[in-house]
Structures are given as C-alpha cells and as structure tokens.
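What follows is an incomplete set of chains from the complex, kept in their original frame.
All chains are identified by letter, namely A, B and C, in their written order; residue positions are counted from 1 within each chain.
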Amino acid sequence: MAEAEIGILLLSAKVALAATGFSLIPAFAVAWLLARRRFFGKALLQAVVTLPLVLPPVVTGYGLLVLFGSRGPLGRLLEDLFGMSFAFRWTGAALAAGVMAFPLIVRPIRLSLEAVDRGLEEAASTLGAASPVVFLTVTLPLALPGLMAGAVLGFAKALGEFGATITFVSNIPGETQTLSLAIYALLQTPEGDAAALRLIGLSVLLAVGAVLVSEWVARRLSKGGGDDRA
Amino acid sequence: MTVLDVDISGRRGSFTVRAQFRAEPGVTALFGRSGAGKSTILKMMAGTARPDSGRIAAGSRVLFDSEARIDLPARKRGIGFVFQEDRLFPHLTVRHNLTYGRWAGGRRARRPLEEIVALLGLEAHVDRYPDTLSGGERQRVAIGRALLSEPEILLMDEPLSSLDRERRAEILPYLEAVAAEAHIPIIYVSHETDEVARLADRVVAIDEGRVRAIGTAAEILGDAGEDGGPVAILEGRVTGHDETYGTAIVALGGGTIELSERGLPAGARLRLRIRASDVALATTPHEGLSIRNQLPCVVQAVALEGPFARVMLSFGSERIISRITAKSADALALQPGKPVTALIKAVSVEPARLRPVVGE
Amino acid sequence: AERITIFAAASLKEVMDQVAADFEVDTGIETAVSLAASSVLARQIEAGAPADVYISADRAWMDWLSERGAIAEDTRRTVAGNALVIAGANPLPGGADPATILREGRFAMGDPSHVPAGRYAQAALEHFGLWEMAKDRAVFGENVRVALELARRGEVEVAIVYSSDLQTAEGLSLLYTFPPEGHPPITYQAAATAQAQPAARAFLDFLSSEAGQAIFRERGFTSPVSEAY
C-alpha cells in the first residue's frame, strides 16, 4: 500500500469518525424531539432532517458552500466566533459527510426511542431519579441499539459520501480528498482503474471492519446490558 | 408523622376515578374487584398519572393541588412504588435494579442491601439480569427495589400475588415491621383478604373508581373472610403467658382468651381475627373439650342465610360473629338476649397484627 | 516549499499528474490538484476557494468566473484543444462516414445540456444533418468515461468522445474523426485566480511551454487553436 493511499485511508477514517461523532449528539436530540415531543412543525422538522437524502448531493454541497464557505454567513460567523473554518478543509469534508449522514442517524434512534417502555422511565422517576439521570440510566441504554444502528449507517454513509463533499470542499489531495473522492478521480481515466480498484478494496475493508466491530459491540451490549452504574 | 390526604378525580380513557381518603402511618389497603380502579389511584398518587383535579398532600407537603397548580414530579414525591407489572430495568442486573434508588435516585441508604436480598431470597440471583428470572423472583426484586429506595410513602400494587405462601409468610412480617418502625403510610393493593386483614389498619373499598367504604379491616372485611365467610376482629392486650405450653393470655373487652403464639411481649396490643365459622356455640360451659376458649356471650341477633345462621354475639364491649348451620341454631333455640358460650379453639385465633407497646 | 493549488477539470487527470510532477522537478514548487467538474470548481472559486489556477474544460465557466472578477484576466489562455471522434469496439472497414456508423443502434455521447463534449457532438451531428435522425438513440453520459465504458462493454455500439479520451481506452478503436470546422473549437482554458500566488503564473507558463504542451499532445490533445476570447 502506497504512502499516499495510507494517507487517504487515514483522512477518510478521520472525516467519517468526526462526521459521525459530532452528529450523534444533535441527531439524538432531534430524534428525541421527534419521538417524544408534540409540537407545531414536528413533521416539518422531520422533513428538513430528511432533506439531504432527497436532494441531489450536489445541491446540499452548494448549499453548504453558500452557507459555510469562507464568504458564507455561517462560515464567517463561526470563523469570527471560534476561529473555526470549514472551507476546503477536512473539517468541511466532515461537515458535509455529517450533514448527509444526519437523516440516517436520526431515524434508527427515533425508532428505538419510540420503542422504549415509558413505564420503565416512570419507575426510575418514582425511585427518585431526576430527568437527566433517568435519561442516562434508562432511556439511553435502552435506545442503544438504535444509536448503534444509526452510528453504523452514519459512519458508512460518511465514508461513502461523495457529491456533497466534492462540491463543498473540492477534491484537494491531503486535505479533503477522501477515499470516495480519490476513487472518483482515478475513475476519470481508464488508466486509473487498477489504482481505483485498490482503493475500492480499501473502502470495502473499512466498511466490513466497521460493520464487524459494530456487530460485535452490539452483541456485547445485548449480552451485558452495559454497566451503567454511575 | 406523615398523614397522606388524597382527594382526587380524574380519567383514564373512558374510566373515571373519584377518590377521597386519608392514610395515616401504617397500612391502608385498597380493596376492590379487578378493574375497580386501584392501580389508577396509586398511579395518580405516585405522579405517573395526572388527576384532573383535587389535592394530594403528605403532611404539610403538597404533592398535587389542581387549584394551586402544584404537581410535584414523581421523583420528588418520596414514594416507593411496587408496580403491578414489575417494571424491572432489563439492562441492569438484579443488584443494580435493587439499588437503583440509591445510585440513580440519590436516596440515602438505611436498610442494608444484604438484609433485603436475604429477606427476598435473592442471594443466588443478584448478578443476573431480570429477563431470565422466574415470575416470583421478578416480583421480589420489584419489592426490594421499592423498599431500598427509602420511601416516605410506600405504594404496593399486589406485591405478593405470585409468591408462594412460605415466601409471603417471610415477607409480610417484614412489611409489618417497616410500617411500624418507619412510621410511613403504606398503601397496599391486594385481593387476599388474609393479607389485608393481617396488615391493614384501614381498608378503603374501591368500586368502579369510587370509594365505596372506608373503615377498619373488621368493618370492611367483616363480611368477607378468606373463604367468603364473615370475620370478627377484636383488639386485645397481652397480659400473660403460659411458658410451659407457649400460649399467651390476651385480655379482651370482657374476659380473656388463650392464644397459641409464642414471643408476644406482655403489654403488646394485638388484633385478633376470628372467623365466624371458627366460633361454635354451646348453651352451657363444657368440660372435656379441647376447646379452651369458652367465652360467656349474649346473643345480639340471629340472621338466617340459607342453610346458615349468622349469630351476632356481644362479649363485654366486643362483638363476635358465629356462623353455624340453621339447624344448630334451631336446636340451640338461639334468640336475642340468650346467654351462650362461644367456643373458640386457641389455634383458630389468629393474631392479625402485633402493635408495638409504645405508639398510640 | 511553495505550494499552489490547481483546480482542474476531472478529464485532465493524467495530464495534470504529469504536469504537476514535471513542474515540481523544474521549479521546486509543490502543487495540489483538485479534480472535479468544471462547474463545481468554478462555483468554489467564486465562493473563495484557495485555488491558484483554474483549468476548465468548458469555456462557459471560465467566462462566468471572468464576469465575476474571480480570475486574473491577463493570465487567461487556451492551453489545449481536442478533436471529436467516434469510437467503437468493433473496427469498421475504412472510409466509414458518420451517417453509416450512426445509422442504427444506441450510441453514447456527453449530455448536450451541460457536458461540453455533448454540446460539440450535437453541433457536429447537426453539421452533417444527422442530429434529428440520431438523437432518440443517443445515451447521454455524465462524463466521457461513462460514455467510453458503455461502448467498451457493448452497451452501445459507439461513443462520440474526444480523441484524448480514446488514447488510453483499451479495446476501443477510432472509427471516425469529425472535421474541426463542423463544431465550435474545442478548447481548454486556464487562468490564475484573482487572489493567486505569484507561482500560479509560473505554472501557467509551464503549461504553455514546450514541455507542457508536449505532455498535452502525448495524451491526445491537440495544440491550442489560437482564438480570441
């Protein structure tokens, strides 16, 4: 494996991990709102969350470019406030991947949250647990399968994300060129096929690895139930 | 000393509840048929269901008041709730289920875990997950979880329904002790008149969501002994013992009764439970009988009930009920005012509940 | 070391690999090449992308950037041209003309609505009066690579592509080359962006140099037809 390929692999993993990692909490929050609250515009929120799935990725990419580019309103705001910049950086690739993965993470979590027995949460609160504690000790562990499923789908999607990423942060080797983008570049000419196949192989390995790890984790969790003792 | 004051009305679907009662420290039983609304009332007291209006107060603490717009969340009500369906946390071991009130609920530990585990016979199961427990084991964990949360009010919804008699006999005295020591109100739902008669200081009869009657176990269950027959409940005080035979002498309204029960402290107040079908009558005192308690009574009333006669007797200030066949009643020519001897076997008298000498 | 970022149309992949390597050897300036659709790159430059050089396969997007003042107008130049050809898996007896080749069966070409090669192909066919007859049998690929692959796999009989694309495609042979007068000139333009580093000009000059042009020709591109823009 060439050094460049290792670099691409590591970058992809970093981008996908960051995308999934940073999406999980907001996704859980949105899923919780959708599963548990009744409010005006709930269906609309669900629709908005689903949007990145429905639109061609290029559109989402352009949207991100307009909002989070170095000239975009949000991009400028974040730059000013936190010195955080997404434009044409790996962070931007992670943002794009995160946005695209978001609906895939939200749905399974919502599904799991809806399936959590409210009676158990009631029992927890009669035992004196405050809402955040009930959440951490009962709701969250019981929704874990959904969280896992969401994380796996999200991570896989983040690995494979292409359209929004290339549109938002371009295809800059070493900075934003993830596996998907590199494969795309190689596929532009027949000569690149061999190299592309190697990268595809890497992608597949990464995906299989992630799935195996997730299945293993899921099995451990379902066996143990987790040691959630505070 | 917390007195629980409940006065609520509310709905669950098409079912309406309207309940008003007081629960002093000690055991208050909610008694009523399946679907009468017992669980619904408990849930409203616990704060997991919301009454439409009314007020629930524990001493000076207002748990719910629709007018003052007070509605304490369940966790602040200081309750321990044994749900009818056990509601164990499937992702936690038995141990962590039991101690949940401590590590998650911030309830302070008073009773040691080991004591409850031993009481409930769960030693072998503390590190298992609930899904493989037997029905009775699950129920025991649920009881333990509520007890260990150090509640100020204990709500128990048929807590012993799937336990065998031996196990009940082990747990019941503990519950009695909890009620006596901790001086907290226990609201207890049960279909077992035995259990209710033994435990309850007060019985609230629920019917179609309303309170049909409130009274002592004697008053409410008087008509429903464990085989459906009437029961008399007398209050007495231990005055002495026969050490040789391990019997206790209990002074009642107008005389004494001998009780085959060891270890009753002298001076202890007792409630005696006498099934009407355990009371035989004689027109004269008899010798050569194994029946040692022969109480001189006066017939108050005789009511025929099919093949039976229910005979109300006064024994000093107390009331005793006897149930005999109509044929015997005729044979003995019973009628109001007639003095008779009530024969009660010492083994038939059940100390329904022992009260501490102090108190009251 | 100095480092410049080149935004180049994806179809220039091989050329850019070679050019970048040679340029670095020559000047010691490192390059990073971002390959994507010309449209995507143009919009990114307009949004402030840190690009120093833009190389477009499509004049229209260069014009679009120019209108917005996003490129250094004085550096704009045509760096290569291309020829339009018909490629197929089965070589035909010589002397075939487009009318014969395209008489039946599906053929692939770029999407004339947005892929430049498609636009040129439509123009060329119209030039021969074949467009109306053939357009319903056309398969519009999103890029040349797809069109080539379709022809190579026999999904279509032939594909209308650039001669440079045919260069490296195994199993396909040249069936016909359209005369350049039949379609608008095919040009690849390059320019430094408005905020480019000075080294961008060196890179552009390298593209126009003998060495640079040799690489283009080696890959099947033609010399830039001089053209006023």
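As a working rule, contacts are C-beta pairs under 8 Å (C-beta built on N, C-alpha and C of every residue); 3 or more make two chains touch, one makes a residue touch a chain.
Nothing here was measured: the structure is a model prediction, and the numbers come from that model.
> Any idea how many of each chain the complete complex holds?
A x2, B x2, C x1
As a convention for this text, only the chains that are shown with their structure count from here on.
> Using mean Cα positions, find the chain sitting nearest the overall protein centre.
Most central by this criterion: A.
> Just the number, please: Cα centre separation of chain A and chain C in whole Å.
36
> Give, as an integer number of Å, the spacing between the C-alpha centres of chain B and chain A.
Roughly 57 Å, centre to centre.
> Calculate how many whole Å lie between the centre of chain B and the centre of chain C, each centre taken as the average of the chain's C-alpha atoms.
Centre separation, chain B to chain C: 91 Å.
> Given the complex with chain A, which residues does chain B contribute to the contact?
For this pair, the touching residues of chain B are 46-48, 73-75, 77-81, 83, 85, 87, 89-93, 96, 100-101, 103-107, 129, 145-146, 149.
> Give the list of chain C residues in touch with chain A in this complex.
The touching residues are 5, 7, 10-11, 13-14, 32-36, 40-41, 43-44, 47-51, 143, 145, 148, 165, 168-170.
> Of all residues in chain A, which touch chain B in the complex?
Checking each residue of chain A against chain B gives 117, 119-120, 122-130, 133-134, 137-138, 141-142, 225-226, 228-230.
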